[in-house]
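The structure follows.
Apart from one protein chain that is not included, each protein chain of the complex appears where it belongs.
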Amino acid sequence: MSWELTSDRPIYIQLVEHIKFDIISGRYKPGDKIEPVRELAIKASVNPNTMQKAMAVLEQSGLIYSNRTSGRFITDDEELITALKASIAEAYCRDFITKIRQIGYSNDEIRDNLNNYLI
Amino acid sequence: MLGKLFKHEFRTTGRYIVTLLVLLIVVTPLTALYLKFSTSDVIDKFTINNFNIFKIFSVLSVLVYVAALISAVTATTILLIYNIYKSMVTSQGYLTHTLPVPTSYIIISKGVVMFVWKVLSVIVAFISLMIFTYILGVWHFDDIAAFIKELMKLNLSDYMPSMILLAATLIFGTIQKILMYFASFAVGHRMNGHPFLGSVIAYIIGSFILSIISAIANTITNFAFIYTGSYGLTDTIDIMMIPAIIISIVSGVVFYIISVYMFKNKLNI
Partner (left out) sequence: MTPLLECRTLTKKYGNTLALNNVSFTLERGRIVGLLGPNASGKTTLIKLINGLLTPTSGEVLINGMRPGIESKLSVAYLPDTMFLNDWMNVKQLINYYSDFYSNFDVDKAYDMLKRLNIDEKMRVKAMSKGTKEKVQLILTMSRNADLYCLDEPIGGVDPASRDYILSTILNNYNENGSILISTHLISDVEQILDDVLMIRFGCLYIHKTVDEIREEKHMSVDELFREVFRC
């Protein structure tokens, strides 16, 4: 029912991340209309003001734009979305490398492991 | 808003009051008929060794009837007092006191409804008594015509003042009693942890003060009376009703003011 939200960071930041993920994963396609704030807030079981804050952040980043009369839409700017995807992917990779280096794998061992896994 | 309060108050209380009064009306002919049956010649046939079981129950039936008659009237009052307590002092009071209506309306609506039911219970008790005695053959329908004829013969204007005073005593007395219940709850509910006990104590204190005032007023009236010369017995009774009426009205107003003030400004539930 409600989105997975942790307790140590502001909720609106986590909502921004959740929606960003929905955008890059394709759940929201470029140009799609996004649900009204209230509806989204109820879905996420959060305060509508908090969801509004998240929307404001997303609008500022350009991922979402609002049309006075028809509501809010995902940006058509595919380059922006690709860039976002890339930066998130980079963060995942950095996180992965850090963790797997902690185990003690060398770069070659890492590559072998990845190749096996990707088959 | 007052009308709506009346409507809901009648509905809430009517449920059990009407049931009670209907029960009385139903019980009346049953006990009366049983009494009649058990004292008739038919029953004598069932006598065994000078012992007749039906006759024993005949006494019981009278007791049952009298008990039902008295309890119908007193139970009406008690149930209504409990209704005031429940709806104004217990958790139901959270709803009552947050209604967007003046506190005075709440008290007036409940008070008037209680008055109506009290009067009705007395009327029904009277009707029940008439039915009971009629079934037992104490009077017949032609007695009514004879009774009215006798009434017509009387010079009504002689009795008017007494009748009016009597009516006033009863009416204002009843209203005063009702307002006294409200005032007792209004003051007593503030006793932390024991709102009902506090109300009872408030009522006792109120009654005590009232009886002292009545005693003083009656004594003064008596003396004023003696000083100005003596009259007949009926006049005495009439005159004695006057201080009672005045006290009822004044104390009623005082109780009303206390109730509204306390429930409005010193509510503690």
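Each chain gets a letter, A and B, in the order it is written, and its residues are counted from 1.
We adopt the following convention: a residue touches a chain if its C-beta (ideal position, glycine included) is under 8 Å from a C-beta of that chain, and two chains touch if they have at least 3 such contacts.
Everything numeric here is computed off the predicted structure, so don't read it as measured data.
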Can you say which of A:S25, A:N47 or A:S87 touches the chain missing from this structure?
A:N47
Interface with the undisplayed chain - residues on chain A:
1-2, 5, 7-12, 38, 41-42, 45-50, 53
Hey, which chain B residues sit against the chain that's not shown?
1, 4, 7-8, 12, 15, 87, 91-95, 97-102, 192, 265-269
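Just so we're on the same page, only the chains that are shown with their structure count from here on.
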Provide the C-alpha centroid distance between chain A and chain B, rounded to the nearest whole angstrom.
76
